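Here's a slice of the assembly, chains where they normally sit.
Every chain is named by a letter (A and B) in the order it is written, and numbering of its residues begins at 1.
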Amino acid sequence: MDNYMKLEIPSKSQNEAFARITVAAFAAQADPTIDEISDIKTAVSEAVTNAVIHGYEGGDGTIYVTASLAGRRLEVTVVDHGVGITDLDQARQPLFTSKPELDRSGMGFTIMENFMDEFTVTSETDKGTTVSMVKIFGQAEPGLDD
Amino acid sequence: IGEIRRYLRDNNPIRVSRSLRDIAYKVLQVRDSLANRFAREPTISEIAKELNLKREDIVFALDAIQEPVSLFEPIYH
């Protein structure tokens, strides 16, 4: 049942919807619930949107999305070779955004972190950014009580 | 963030496979009614608009009721 996929796409806003559904279709092999898929789609959207608007600042560039399944553990990475993040601690703060003029909410990283079971981001100025996220299917969900 | 998350989801234990099939049947209904209205085959955007879904979501859902891929070949497992 273990499997992987690697996807390469140009940095375009329309590829956010495409990348999200590709990862969802890949994850569907693990027979997830609607909520689990919806969490993954939201997290992937945020990561790809960041690559497009922050990493490549709306210009040309290539985005790499990988996903792998080991049992019920899904790992997803979203990589860009864009401008990178100089102050990661600041970037990860809820509500922090470097692009308030674009009406960004500054909640992207916070959403990825909360919707997925593991979340790491590494980045280097002018080299690019790698977001890595894990979802483990079929877990009870601590912290949600409705 | 808990609130955002609750807004986006409703702790639904239903398997995505079932919900995809439900969406797919709706897609086929809408396709038929649009085909009648337009007197031609509707495009995926027209169906997506009617159902307030993304085109990509419609494609994904439709695959859940995919008939055996080819009429000529058995499915290989």
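Quick note on the criterion: contacts are C-beta pairs under 8 Å (C-beta built on N, C-alpha and C of every residue); 3 or more make two chains touch, one makes a residue touch a chain.
Quick caveat, the model's predicted, so the values are computed rather than measured.
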{"item": "Subunit formula of the full entry, expressed with the displayed chain labels", "value": "A x2, B x1"}
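Just so we're on the same page, only the chains that are shown with their structure count from here on.
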{"item": "Distance between chain centroids, defined by C-alpha means - chain A, chain B (Å)", "value": "24"}
{"item": "Of all residues in chain B, those that touch chain A in their complex", "value": "1-2, 4-6, 8-17, 19-20, 54-57, 59-60, 63"}
{"item": "Complex contact set, residues of chain A against chain B", "value": "17-18, 20-21, 24-25, 28, 31-39, 42, 94, 107, 110-111, 114-115, 141, 143-144, 146"}
